[in-house]
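A protein chain is absent from this complex, but the other protein chains hold their places.
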């Protein structure tokens, strides 16, 4: 069996688990089951789910926030200020939500089955000019942030400005935006860190959720040995991903130092104010809106919260 | 290479259908042009709003994404009507009479097969983004404002369907020319020599520079 896998961009920390999975599966099946990983050759990133649904390829990665209407249930994981702090917590809540029948049901409409998450760290800000560490200072700030995070900043008076990711560096240099929110690997690869004067180390406004999915028919067509090889390789692939991203995070402080970027710590008091304005009301609005559309929104939200507590308790 | 070609007219049914469809196509092309102008205005508003009032246009990229299919695709049939899609005519330019009409019939049929398939394919693309049961009938939305994408996606099969009508007329026109052995058939773009075509193009620009 040969599977085509549709990713985008370049090989990076964000796609390491897919490469590890391909490697392990090939090893376990003595080369019987291979994966042909393509970066952008098979589909556009916002259409990977469409490609899965028409069976143009067997496996793909996509981000929920690119098209919330395609995948409403998992957007719970992209709500701002959920309180997720580490990659392990992100992994745990993602897996819990992916296992929920309402989520599986929505994915089945695209003939898709969720295989594994891509745990991403919180989308903290890099910014130019004077560091902003109080809520009041976010007023009038021009920020490149999309989806739920963008709306959270809007709630405290910031001005979300849209542009494609590849234009962000130039926009920052041009003063079109003051700040940009990304994960660390993206701040590095888009070069925003090179323009930055400061970085919010603990704002943790939220993140994006980017699952890896497979086409259901393709999964069912696997032989028992192949399916067993695929399923059993997922934990190891995720371990590899976490270790690899962990190294990047460990290096992050030295990157900040090297680029002379100030690490801004926001006080608990200010963070509480932030959550009160931009967090809780957003969560309530989300629950109300999706409940009205017939999704078990409250259940999904509670699932995230209890999983988060359990994960913290077990550590 | 490229070019504007002459389309002859007369009182036949074919020619009347040709001109009726051409009116529709011309409106579509004008709407595409208006879209291009709108895009320019949008950018000026966004820059002006940002620099003057610290209020950039929210979801600027989303609006561009919504407008581009209109600009880039909606008028496609008008361009086909006038033979404006570029081709290499170094071989067909040498052909005359029935041999020419046979070649035109063949390549136009190829285009028809492609466009008919793409009406199906782009409709499926639209259909995946459309859901009567969902709010705003939307099952696919833009990244920033969450605008429903189905209207932009619907433009494509609609434009391609008009294009298929045009191709049917052209197949009819070339087929008629082939059977009857016509010299100058109506309702199809006639091959011009590069020189004639350049003259037509230059004429157009002279009009502009007056």
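Lettered A and B in written order, each chain numbered from 1.
Rule of thumb we're sticking to: a residue touches a chain if its C-beta (ideal position, glycine included) is under 8 Å from a C-beta of that chain, and two chains touch if they have at least 3 such contacts.
Here, contacts and distances are computed from a predicted model.
Visitor: Which listed name, "3-oxoacyl-[acyl-carrier-protein] synthase 2", "Aldehyde dehydrogenase, Fe-S subunit", "ATP-binding cassette domain-containing protein" or "TRAP transporter, DctM subunit", is the one UniProt assigns to the chain that has been left out?
Guide: "TRAP transporter, DctM subunit"
Visitor: With the missing chain put back, one of B:156, B:169 or B:188 would touch it. Which one?
Guide: Checking each option in B:156, B:169 or B:188, the one touching the absent chain turns out to be B:156.
Visitor: Given that one chain is not shown, which residue among B:7, B:21 or B:118 touches it?
Guide: B:118
Visitor: For the chain that's not shown, point to the residue among A:34, A:170, A:280 or A:293 touching it.
Guide: Within the whole complex, the residue contacting the unshown chain is A:170.
Visitor: Spell out the interface residues on chain B facing the chain that's missing from view.
Guide: 1-2, 26, 29-30, 32-37, 39-44, 46-47, 61, 64-69, 71-76, 78-80, 82, 84-92, 103-104, 106-107, 110-111, 113-115, 117-118, 120-125, 152-153, 155-156, 160, 194-195, 197-206, 208-209
Visitor: At which residues does chain A meet the chain that is not included here?
Guide: That gives, for chain A, the contact residues 4, 10, 36, 38, 40-44, 46-47, 50-51, 54-56, 163-164, 166-167, 170-171, 173-176.
By definition in this document, only the chains that are shown with their structure count from here on.
Visitor: What's the distance between the Cα centroids of chain A and chain B, rounded to whole Å?
Guide: Centre separation, chain A to chain B: 39 Å.
Visitor: For the complex, which residues does chain A have touching chain B?
Guide: So the residues of chain A touching chain B come out as 46, 50, 53-54, 65-70, 140, 142, 146-147, 150, 159-164, 176, 293.
Visitor: Which of the residues in chain B come into contact with chain A in the complex?
Guide: 50, 54-56, 58-62, 124-125, 128-129, 134-135, 138-144, 146, 148-149
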